[in-house]
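A single protein chain has been omitted from the complex, and every remaining protein chain is retained in its original position.
Note that the chains are named A and B in the order they appear, and that numbering of residues resets to 1 at the start of each chain.
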Amino acid sequence: MVRNYCKFPNKFTLAVIICEIIILVFFGVFVRYDWEVGMPKPLNKNYTEVHAKETAEEHVEHYYSLFQDIHIMMFIGFGFLMTFLKRYGFSSVGMNFFIAAFVLQWQTIIHGWIDTFEYYETLIESDFAAAAVLISFGAVLGKVSPIQLLIMAAMEIVFYEGNIKIVIGYIGATDIGDSMTVHTFGAYFGLMVAWVLYKKEVHDAEEKEGSVYQSDIFAMIGTIFLWICWPSFNSGTAVDEGRVRAIVNTYYSLTASVITTFAISSLVDKKNRFNMVHVQNSTLAGGVAIGSVADMIIQPWAAILTGMVAGVVSVLGYKFLTPYLSTRLKLHDTCGVHNLHGMPGVISGLGSILAAGISYPYLYENGLTKIFGDEAMDTSLNYRAGMQAACLGVTLGIAMFGGLMTGAVLKIPIFDHPIGEQIFDDEDYWIIPVDESHHRPAVDGEEMGPTFSKI
Amino acid sequence: MVRNYCKFPNKFTLAVIICEIIILVFFGVFVRYDWEVGMPKPLNKNYTEVHAKETAEEHVEHYYSLFQDIHIMMFIGFGFLMTFLKRYGFSSVGMNFFIAAFVLQWQTIIHGWIDTFEYYETLIESDFAAAAVLISFGAVLGKVSPIQLLIMAAMEIVFYEGNIKIVIGYIGATDIGDSMTVHTFGAYFGLMVAWVLYKKEVHDAEEKEGSVYQSDIFAMIGTIFLWICWPSFNSGTAVDEGRVRAIVNTYYSLTASVITTFAISSLVDKKNRFNMVHVQNSTLAGGVAIGSVADMIIQPWAAILTGMVAGVVSVLGYKFLTPYLSTRLKLHDTCGVHNLHGMPGVISGLGSILAAGISYPYLYENGLTKIFGDEAMDTSLNYRAGMQAACLGVTLGIAMFGGLMTGAVLKIPIFDHPIGEQIFDDEDYWIIPVDESHHRPAVDGEEMGPTFSKI
Partner (left out) sequence: MVRNYCKFPNKFTLAVIICEIIILVFFGVFVRYDWEVGMPKPLNKNYTEVHAKETAEEHVEHYYSLFQDIHIMMFIGFGFLMTFLKRYGFSSVGMNFFIAAFVLQWQTIIHGWIDTFEYYETLIESDFAAAAVLISFGAVLGKVSPIQLLIMAAMEIVFYEGNIKIVIGYIGATDIGDSMTVHTFGAYFGLMVAWVLYKKEVHDAEEKEGSVYQSDIFAMIGTIFLWICWPSFNSGTAVDEGRVRAIVNTYYSLTASVITTFAISSLVDKKNRFNMVHVQNSTLAGGVAIGSVADMIIQPWAAILTGMVAGVVSVLGYKFLTPYLSTRLKLHDTCGVHNLHGMPGVISGLGSILAAGISYPYLYENGLTKIFGDEAMDTSLNYRAGMQAACLGVTLGIAMFGGLMTGAVLKIPIFDHPIGEQIFDDEDYWIIPVDESHHRPAVDGEEMGPTFSKI
């Protein structure tokens, strides 16, 4: 049995302290309250115009409850969704907590450097960035050490912010629910990292890759909070009627993906039983698939159709594509983020090309510029559709390139890539309560943590 | 051992797909965004007058955080409350998820047909309808197949919308927290379904009807989120000062039912121990019992008194009435919805008769019409009290009639009524992780789902 925990820990602590000191210095020099408002200034182009005269308290009323929903998605949603692994629950919810908190600070720096220093307190934007990293985490869950995860997060944010600067800032695409910039980006970035880090050993750990009855119910806490709060994610930075549409469209798309997930999950099982993996994940695909077009005028029926397609594609992905990728392409995707975020994100991008292609100004009355930006009235349908296509292509390219680079860095031996029994197992990373009846048997003579986790 | 799962699944998938196509066509033909506002338009009569000049963003600020609370109640609250069953957790939280999502779409159609096409995007109203179905689900939990549940939901919504049209639309009663139209209706509908479907076998499955230590804690997640969000349920469609009163009254009634639940639960046990069933359910009775009068001027002391009475009645119901109904009347009520929703809902209806009977106009200053409708100033105290009594009576009648009809339909053999070991057991309906130490032993040579639920 090979154990490398004697090497890892001081490195982790050291790396965290270095990062945190950089962050502290940066904040000390550059970050101040925004006097007029003080909180999340979305990147949305119409922000200044629309909210210029908002007082501080109006600002809180306008954003805060949606912001809190998005926070619940990051910390409860993603954290508990990943607790399905029977022996990796502490790491799932714990490292999710750590990484999300780290990104909330780190993104502020990177965003300041890459974009401008103007939007420092964009707390909602920081949550979106955390989502991208947590999606990538899903692809490598159980197969990276804490320090690898920290480095992945730090690097991913650079590529993520660069991509946003290009596709939203320069190209001028619209992606209100971040289905391309967050979901597609996070998924393909994580998949490339997983592909580079692939080790045959992961198949030996298949027994640990499963769930137990209770861990599947814990995961449902994550699923359902993600599902409930998703309309806030897609509408958080939308304005005026666009915000209402983003809520309504996301709501209908999500209900449709729940319904089709159950129908198809039952269909693809020999005994027509439901599969918890599908219920935990594919039910959310509608929220991803509607994201890029959520504030556009697509009507509720199109939102339902989008959710149905996403649910079907996602379940079929879990059933047929994930095993294929794992065994043939050496692409092991622990949480199946390709099925929940990757493909539905691409669907959303394609949908946004279509919706932009029919974005006739009369449809939007005088609201076209609120969706497509100030210059929208001067562009053609084809131009607007083209920009959406460019956004999807560039995002896929940067995500995959960034993932490959990051994977290569993580392979450096100093970062303690988990091996053998460390895969899908909390034991080397957490003090585990001894608990003989509950999946945490003591292993051959190894010293365990104390019985009570108190001291 | 009789297994009928070979027959059930294609039916379920087929039925779901048919329903979803109907919904999609209907939405495509009839449902459009509401240009001015776009989201939940409550049925409240004063709605148009009060909010006519609201912008889209004001609308979001006015409703959205309450709407999200109600969503939490439907999906987290009801879903986890039912996970107390030791071998039925997947179905409890999973089928709750499916049925609620289905009703959110289905109610839009039925509401459109029965009422008008004007209120299509009434998302809060859809959640209320989901609540009625989920309450009925509680009465038959563990004793119906997925396709039976789908049909029950589809039929119940028809009766539910018909009842609302009659008691609110025609009779003109007031029921701000839906204690009659949702809680009483859902409970007695479900009880009648349970009564029609009663099989002696259910008593043989008593061992599976219990909880385990962890499943009772999962259920508390549901209880507490229901408890926290209940003021939003009762105030969601209230206006002006009535909304504040609905929040404050519900809050005090709920605290009182918690306090009396603990006191009486301890009292009725021989060893004076607390009973988790009471704590999970009777603590919420105050939220139901205050519902119909929540926005009226009853003062906090009356809210506290209402909560106390509801808590006592509910605990005594679990202790004495439920076993009696089960053994003598062949009325088996899995979650005891009669004690949580049925009797407290009737208490609320009676309370609303009383409160309407003393609804002197001077008490409400100029607010009487906001509670009792535009024509309230032209009606007498007796008239207003009479309308509340009519509402309670009609609701009970339609609920019981609807439940009997629905139960009769569900008895048709094609709908795979669970038998024998299928009762209170996920095993035939879900792929279950093999987990020897945790209440899911493999049963005599039967083939199990894969160890890891991933593929």
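Rule of thumb we're sticking to: a residue touches a chain if its C-beta (ideal position, glycine included) is under 8 Å from a C-beta of that chain, and two chains touch if they have at least 3 such contacts.
This is a predicted model, so every value here is computed, not measured.
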(message) Touching the hidden chain in the complete assembly: which of B:V158, B:I259 or B:V434 does that?
(response) B:I259
(request) Please pick, from B:I171, B:V248, B:L331 or B:L350, the residue that touches the omitted chain in the full complex. (result) B:V248
(request) Touching the absent chain in the whole complex: find that residue among A:H71, A:H183, A:K319 or A:H417. (result) A:H71
(message) Could you pull out which residues of chain B are in touch with the chain that's been left out?
(response) 61-62, 65-66, 69, 84, 86, 206-207, 209-214, 216-217, 220-221, 224-225, 227-229, 232, 235, 239-241, 243-245, 247-248, 251-252, 254-256, 258-260, 262-264, 266-267, 269, 271-277, 279, 283, 297, 299-301, 304-305, 308, 318-319, 322-323, 336, 437-439
(message) Suppose we count only contacts with the excluded chain; which residues of chain A make the list?
(response) 5-6, 8-10, 12-13, 16-17, 19-20, 23-24, 27-28, 31-33, 35, 37-39, 55-57, 59-61, 64-65, 68, 71-72, 75-76, 79-80, 83, 89-90, 93-94, 97-98, 101-102, 104-105, 120-121, 123, 146, 214, 218, 221, 428-433, 435, 437-440, 449-455
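Everything below uses one rule, namely that only the chains that are shown with their structure count from here on.
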(request) Would you mind pulling out the distance in Å between where the CA atoms of chain A average out and where those of chain B do? (result) 33
